[in-house]
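Missing here is one protein chain; the remaining ones are kept as they sit in the complex.
As written, the chains take the letters A and B, and residue 1 is the first residue of each chain.
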Amino acid sequence: MSGAHRTANAASMGGANRLPGKGRLTPARTARFTFDGRTYQGLQGDTVASALIANGVHLVGRSFKYHRPRGIVSAGPEEPNALIDVMRDNARRQPNVRATVQEVFDGMTVASQNRYPSLTFDVGGINNILAPFFAAGFYYKTFMWPKQAWKSIYEPRIRAAAGLGVSPTEDDTDAYASRYAHCDVLVMGAGVAGLTAALAAAGTGARVILCDEQPEVGGALHHDTGVMIDGQNGYDWAQAAARRLAALDNVTLLTRTTAFGYYAQNFVALAERVTDHVSRPDRTAPRERLWQVRAKRVVIATGAIERHMVFANNDRPGIMLASAARTYLNHFGVAVGRKVGVYTAHDSAYEAAFDLHRAGIAIPAIVDCREQPGSAVLAEARALGIEVLTGHAVTDTKGKLRVSAMSVRRVSGGSSARSIAIDALITSSGWTPSVHMFSQSRGKVAFDAETQRFLPGIYAQDCISIGACNGTTDIAATLGEAVDAGELAAQAAGFAGGARLDLAGTQAFAWTGGMAGAAYGAGPEDDVKAFIDFQNDVCAKDIRLAVREGMHSIEHIKRFTTNGMATDQGKLSNIHGLAIAAETLGRGIPEVGLTTFRAPYTPVTFGTLIGHSRGDLFDPTRKTSMHEAEEAMGAAFEDVGQWKRAWYYPRPGEDMHAAVNRECRTVRQTVGMFDASTLGKIEVVGPDAAAFLNLIYTNSWDTLKPGRCRYGIMLREDGFIYDDGVVGRMAEDRFHVTTTTGGAARVMHHMEDYLQTEFPHLNVWLTSATEQWAVIALQGPKAREIIAPLVEGIDISNEAFPHMSVAEGRICGVPTRLFRMSFTGELGFEVNVPADFGPDVWNAIRARVEAVDGCAYGTETMHILRAEKGYIIVGQDTDGTLTPDDASLSWAVGKKKADFVGIRGMKRPDLVRDGRKQLVGLLTKDPNVVLEEGAQIVADPNQPKPMTMLGHVTSAYWSENCGRSIALAVVAGGKARLGQTLYVPMADRTIAVEVSDMVFFDKEGGRIHG
Amino acid sequence: MADLATRTLPLRGFHGSSATVRLTPAPPASRLSLRARPEAVEALSTALGLSLPTRPKTSATNAARHALWLGPDEWLVIDALDTDLLGMAAAAGVLHSATDISHRNTAILVDGPGAAAAINVGCPQDLSLKAFPVGGCSRTVFGKAEIVLLRTGETAFRVECWRSFAPYVSGLLAAGAVDASH
Partner (left out) sequence: MLLIHCPYCEEERSELEFRAAGDAHIARPENIAAISDEDFEAYFFLRDNPKGLIFERWRHVAGCGRFFNAARDTVSDRFLKTYKAGEPKPQLPIAAMTDETVVETYEATEGRAE
């Protein structure tokens, strides 16, 4: 019948197991969905789990390792088994969703996972039969040899067999949001305790954020119908309290919102599921929203999680937590079975049995491993006529795809097993306080010997735990504790006053009991599969094996057995595992200790963590003001940090090589224009500006007259080149400093550092002006005639405005700082105009450039032209280990200066020794061969490997103007090797090169003064 | 002689409003990065026609002119009119540094009941009126960009950023504006 989409029978009221008059959902509001291709009807407000159980479906998955049939265990986020794949379309698909959390919506598509070919027949089930070979730690032992087989054979097969869900293959089309929020009091959890604390805090006027992972507030009141608050049924009181809170301006109430991470200084991450429950979500709405909350005080009211009983074959579909059965009944109106067995070590399961019994469900027996259950629940059970077997244990179950019977035995032995027919079995071994968030806050938990629980001990942050997560189970005590906590938290955040909240509460029964570890029949002598961690298929005996194998630390036991390492992070299993380890080690539970709780509390999607940071918003893309003008000219762009820079300007029919060759020729023959806006610019202003630059640069600036500029290099204190650039003196007290594009921010930081902390006495200030100016470089013999008619107020003749001049005037009618400078070796100008004027001035210059057959050129041509002249690029030809002398820049170091940053560092013995790597030129013996940047250089290509490497190529290009390839390289003792032949061994050949000086074009340097 | 060059604004044509947030590129303004020691503040205040604020996170306003405290010796002066702020500061005749940054920065006006939430998409500061009152200002971060934030009204902010960051900042604000309406 594969592929047939049949509607399940008896789907009226959302499933055959929906009990009339029970639950809080509205029968008329149905939602149809498919599970493994079959259509089911649920009710709006159902989880996938409740809807499936309503339709009689308990089998929802196969276990991770043994592929055993598995059912729904819980009704909350602790669910280990019921992981499903939820799909809206191929792009909007999420694996590993907990069916107990995901709400149904009309039209949803759900699939089970980890089964092949189908859920009811799964070939991986063979692992169950081979189980003796799959003991704990088997991965570590079995697949060690042969080594190569791990990657090629074992790992892919194990991954395929043991996989969780399948990742979607298309890009997620949902939107995700993220925001920062601040509050005085953050309350995690909106059960009785959290709601009460929020009410108390909000009453003082404090800003309160209250979050809860469920769709509606109430917490344990979802299942516990025995609680009355202020004379009202607890759940109804909770909803009314939520309405009151939601109406307050100072309260943000977030449902479907999980506090998943607790970080330093009350920084808490919340994941809000905004549209996962909506049939046809508004596509502009985010699917999920990350809240990064900074709270002055935090109230932790995260409740407690019920533990299952550990006994043989306790994992069959239909075996679940007692509280879960109670939730399905009381909240969803769903019966988990018609004949429900109960196995417990704690009174709370009795209340589940009572509720089921009153709803007409048969309870064949309550099996209690204790001799003395709480007297109140015992009396009530007897009054209701339910058989209670105290001092008994369930020692096995039957049923392949659904539990069908339980074997019951006296714990004291003697009697033979009695088999009781059931179609569901609910269990409870007690409640584990949810100390996850407290522990994440770095608080230290303390073991309470009397109740055998870990409870919040020493606090590390400004937070407080209340209610069940604090070990408080009595309702009146919880209310009092919560009011105190809410008021104190608000007070500590600076809010006081308001009438004290006065709430009275009662509960049906006070609970007693609880156990941790393996129950009777699953002890060290019993060779049975008694699961503690359903998701990772860890049994009680695996923990014992780990101890026998020598694991004595709980952290090692955890990793060896993988107990608690699944996506549920051991919410059900950790305490059981710990108890068994402690027993096996013969130590107390507190001595063995808990493993570390880590964020996230429950799984969080990547989308939530990424938020808005995708596509255009992943990282800023910076464009110069002339970008669009360059785009209109057909420029190809390259990324330089966050900047987009015009790389080259191909004309029709040209490839990059042809375009770059043309641009290189054109600049030297006529003129080229280039967008240099991205170079860093720092305005250095103040009477001590020159004195400051003297300390920051190796050069001397006292002698630089206003109207002149100079190339400067700056070092780090260790003596290595840090950055370079041209500095223009605009006035006695004002310099226009330029830096490399990539160095702009760090040079500013470096200069501020020295100014603020080493030279604070200097009267000088720094202002970043990078983006104030659009910069158009005009380079080439015709550069002057291009700008001449556009410039006003500056005499740009060679005599009045020689190389390395700067002046203020106007160009195209707007203010300009005009530099006469060159990074090409040609006559050059750099036109700075306020950035908004950039495009207009660019286009005006472009018209004149094209009229003389000049062209625009990009960064590639810029790189080649500067290399032809041996001008270095800091960060390409230097790497943070080159001194000025290594780069042949000693001329730029002021010999008479008493101080500058790096003056001592550059004299360190290692920096002045012979044989240092120095920057030189390389000419390939074959002029047509272009070296690869980064290629290594050796003296003798025939020496044995590993060869002695002398250095590497830093820049290499085809130079159209030289008619041959050129390269710069760092070579050990390079300056003494001029004329020597060295070799560059490549994968397929060895290239012979000759060491040369660094100037390949116009060695006399006359063109720049043209 | 070429025609007089005209301005091309970084955020021309930008739209990004939502049901609860209106985003508007601010018109061009005159801007000054002003640096001075405490002893020069009075004279500069007189010269600029407003009291340069000396408390952190505060600003001063006189008609179309704002002075924002950015640091203990640093102010951002913004004038909606085409004003020679550099000349005005120079006329004070006291030691200071003034740099024209009119074109370095651009601004987006964020206005509406969801304004603070939209900005909190990328800004980690507490934007409640108590912590960040009207007239409050701060240099801070917005996602992966640096901004200067000025609160001009209970539900109105001016977001200043460097021009090349404007597409990113406006884009993230637009995403925030949409999110703030859900």
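We take it that a contact is a pair of C-beta atoms (placed from the backbone, for glycine too) under 8 Å apart; a residue touches a chain by one contact, two chains touch by 3 or more.
Everything numeric in this text was worked out from a predicted model, so none of it was measured.
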{"item": "Sole residue of B:Pro38, B:Gly71, B:Gly93 or B:Pro113 that reaches the chain not shown, by the stated touch rule", "value": "B:Gly71"}
{"item": "Candidate in contact with the missing chain, chosen from A:Asp172, A:Glu717 or A:Glu933", "value": "A:Glu717"}
{"item": "Touching residue (missing chain; options A:Glu628, A:Asp655 or A:Asp753)", "value": "A:Asp753"}
{"item": "Of A:Thr169, A:Gln265 or A:Asn928, the one touching the omitted chain in the full complex", "value": "A:Gln265"}
{"item": "Per the touch definition above, residue among A:Ser167, A:Ser375, A:Thr596 or A:Thr990 touching the missing chain", "value": "A:Thr596"}
{"item": "Missing-partner contacts on subunit A, residue numbers", "value": "263-265, 267, 292, 294, 442, 444, 460, 551-556, 593, 596, 717-718, 749, 752-753, 756-758, 760, 898-899, 903-905, 907-909"}
{"item": "In subunit B, positions touching the absent partner", "value": "56-57, 70-72, 74, 124-125, 138-141, 146"}
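Here, only the chains that are shown with their structure count from here on.
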{"item": "Distance from subunit B to subunit A - Cα centre to Cα centre, in angstrom", "value": "32"}
{"item": "For the subunit B and subunit A complex, residues of the former touching the latter", "value": "1-10, 28, 33, 35, 73, 95, 97-105, 117, 120-128, 131, 143-145, 162-165, 167-169, 171-172, 175-176, 178-179, 182"}
{"item": "List of subunit A residues in touch with subunit B within their complex", "value": "175, 177-182, 207, 274, 282, 284-286, 289, 292, 294, 612-613, 616-617, 619-625, 643, 683, 685-687, 763-765, 767-773, 789-790, 811-814, 833-841, 844"}
